[in-house]
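What follows is an incomplete set of chains from the complex, kept in their original frame.
First chain written, first letter: the chains are A, B and C, and each begins at residue 1.
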Amino acid sequence: MALINLVNLCYDYPNTTGLDHLNLTINAGEFVCLMGPNGSGKSTLMKILSGLASPKSGDYQLDGQAITAAYLADAQRRQRLHQKIGVVFQNTDVQLFNTSVAEEIAFGPRQLGLSAAAIEQRVTDCLQLTDCEALRERVPYQLSGGEKKRVALASVLALNPEILLLDEPLNGLTIAAQQQILTLLQRLQSAGKTIIMASHNFQQVQAVGQRFIIFNSLHQISADMTAADLQRQPDRQTQLMTL
Amino acid sequence: MEPKQPTNLPAWLQAPASTTSHATRVTFWQRNQRHLRALLRRLAQPAPAIQPRWHLAPQINLIRLLLLVLLIALIQNAVLLWCLALLLGFQLLWLPPGQLRRFVRSWLFSSVVAVIIVLPSYWLNGPATLLFFSLKTSLMLANAQYYRLTTPFQDLLSGLKSLHFPDVLIMTLAIAVTYLRMLGQHLLLTMEALETRTVAPTKHPYRLIGAMFGNLYLKSYAYALELYAAMEARGFNGHYVRSTPTHSHWRDYLSLSPDLLVLILFVLWRP
Amino acid sequence: MHIPDNYLSPATCGTLVVAMAPVWTVSVLTVKAQVKKHHETLPMLGIAASLAFLIMMFNLPIPGGTTAHAVGGTLLAVLIGPWAACLALSVTLLLQALLFGDGGILAFGANALNMAVIMPFVGYGCYRLGQKLHHEKIGLAVGAYLGINAAALIAGVELGLQPLLAHTASGAPLYCPYGLNIAVPAMLSAHLLVAGWVELVFTLLVFQFVKRVAPTNLYQTPVKTNRRPWLALLVGLAILSPLGLLASNTAWGEWDTTELTHLLAQQHLSTQAPQGMVHGFHFQALFSDYAIAGLPVSVGYILSALSAILIFLLLIRGLQHGTETTD
């Protein structure tokens, strides 16, 4: 069944268009890559999917439930939505608000009311998965750019969300770390998570993405194809190389 | 989509940079950056370096502070005040030397400032009033300073929570401190970025300040949504769940007893 | 203008905290209604509090080479609404008192009254008035200037009353040693001459920026408001202000209430950023005659308490009218 379903979805910023008549269906367990020029609307779509903004017109359905402004007005429902969807923002600065990296990662599990041992387990695991063990007692906002990205990812993983929205999560990481994260994402996907990732590096995501959704500079979806489709279109591939 | 080839460089960009000098005025940016760094350093401490000898329940600490300040304000009796000062002095004994120096430094500084303000009242009311007032003020400052030095922010929150303050207030406080870090850092970095592009004295510093705080507000508005979602996504629902260690309460109440004793003396003792 | 501890008698502090209670209650109620419509209001409260903190610690240059800082009460009221601003500023003051040593712990109620109630509401009232007359910027400028000066005036009164309310048998003051004749002029002149203008310019510039860049992010006055909270505030204040008057004059006069001079507050703030801007005022204290201090005693107190109530009544009236004409 379709996990995410967008029908004619539009979003406008006060003086620019954000998204223009999007139609999109994403199934559970897919690994979706969003690509497109700068300012084409990738981050805006993430914002809508995560319930930070509600569409101006059109529908957004998650698991068959329409997510509208009214739906989002209810704190409890919003919270349920947020628990289902983990987001790593493009600017990870806004995402880290605790006084130590360990605290940062423990924040989510603690709110869920897990036992101290379980929390500790999650913290250790997440630190290890993202290769952040050395940062454990550091203050998050004092980390370097790449370290912040990794900690943000770790803090989202600790909640074990069903859907992961990752807005250019590999920016500023070393190539080795990028590979490591990609492998991690692939594992998560095989564990049944749905992953939606924005990226500008086709070469890198080509290996992991199962589906590629390409925005154009008019904030529309100009193409939506599976990895298999893409294999058959070498000119498409060269186009994606420039995005 | 053809990758667009950049046009040739304009002439001015090819010319060697000419550095010009301008007469400058005092910059207040530097000073603000210093203050902000100090603030951030203070906020960055996950926990204060010192833990008092006995870790008391946070709400007891808070009540103690309130009680002490109130007592000092009420008491006009030198002997009782002396007792309170001794009480504090004994507590200070447990501080590690470095912390003690830090305490003394900031306490002296704030006391001196307070005394300077009341100094002119010497000519109004004579030395006795001045002396008494100064002593009481610095005693209050010392107690407040001790509290600040020994209480991590988390403890303040859980203290308020145990005292049944509404969740809205506690959450607002928590978010305020979180944001103080983030916005402070943002402001600091913005000032630094601004500085790297300040190549001559700014003619309209005020306009820049307006722009900076305007930006700060607008960005924080956008951040508010994102950060709150990030918090909610991680299960935050406005209730601060804290694993509070279970306490043997007699110790907490015992720690209040000297203050209560002084209170009783204050009420009953009519010399 | 943070009033430190020991400048106000405990009774004054208590009275003012009690007086703040209905205001906070109404604030919470109003903000809760606001949250229903815009759920970002809740995090915005915390953010506004930290913004206020940063504004208060940011030194602005003033002609003459020294610095001053703005308080931002009016600005916040315009940006997030007066009730939310009241809550946010209260949180800022609490934080400053408990964790940073700015402003007293007992004096929290007094500081909250001055900076979290009088300043934003006076400022916002003027701004709304200006908006109605189609000169919102002028309204805002006047509001910012008047707001901070009204707060300073009240602070001066609170402080200046202390020697009258709390003194030993021989007449020596127990708390703030300066009478109304010193406290009020000192507070007022510093704000009328310097701080008010700083506040005005700062408020106007930030407002202009936000207005130009994202006008939708300004607080939109609700079209229809429920009058009940206003009424509650009105009644609460009307009842409590005389109560305060009562409490301060009764038997426990020995430890009674008043407030800190503007001068003192200014000086106290400078624990973090020493500034020389108001040093001149000490001289007034030096030359003032002890005898003069007693002159406007009870009359002054009653008059100022009455004017405080009156200002509130007028403001509330003005605001109510405003909400009527907008729909």
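The definition used in the following text is that a contact is a pair of C-beta atoms (placed from the backbone, for glycine too) under 8 Å apart; a residue touches a chain by one contact, two chains touch by 3 or more.
Because the structure is predicted, anything quoted here is derived from the model rather than measured.
Student: Taking into account all copies, not just the one displayed per type, what is the chain stoichiometry of the complex in this file?
Tutor: Here the complete complex works out to A x2, B x1, C x1.
Following the convention adopted for this analysis, only the chains that are shown with their structure count from here on.
Student: From the Cα centroids, identify the chain that ends up most central relative to all protein Cα atoms.
Tutor: B
Student: So which one's got more C-beta contacts, A-C or B-C?
Tutor: B-C
Student: Chain A to chain B: how many Å between their CA centres?
Tutor: 36
Student: Could you give the separation in Å between the centres of chain A and chain C, each centre being the mean of its C-alpha atoms?
Tutor: Centre-to-centre distance between chain A and chain C: 45 Å.
Student: Where in chain B do residues touch two or more of the other chains?
Tutor: Within chain B, residues 178-179, 223, 225, 227, 238 contact more than one other chain.
Student: Which parts of chain C, given as residue numbers and ranges, touch two or more other chains?
Tutor: Correct list: 214.
Student: Under the stated contact criterion, what part of chain B meets chain C in this complex?
Tutor: Those residues of chain B that touch chain C are 26, 28, 31-32, 35-36, 39, 65-66, 69-70, 72-74, 76, 106, 109-110, 113-114, 116-121, 123-126, 128-130, 133, 136-137, 140-141, 144-145, 147-148, 153, 156, 166, 168-169, 171-180, 183-184, 187, 205-207, 209-211, 213-218, 220-221, 223-225, 227-228, 238.
Student: What residues of chain C sit close enough to touch chain B in their complex?
Tutor: Those residues of chain C that touch chain B are 4-6, 9-10, 13, 28, 31, 40, 42-47, 49-51, 53-55, 57-61, 65, 67, 79, 87-88, 91-92, 94-95, 98-101, 104-106, 168, 172-175, 177-178, 201-202, 204-206, 208-210, 213-214, 217, 254-255, 263-264, 267-268, 270-274, 282, 285-286, 288, 290, 293.
Student: Which chain A residues qualify as touching chain B in the complex?
Tutor: Per the stated touch rule, the residues are 37, 50-53, 75-76, 78-79, 82-83, 85-87, 89, 93-95, 97-100, 103, 107-113, 116, 137, 139, 141-142, 155-156, 158-159, 161, 239, 242.
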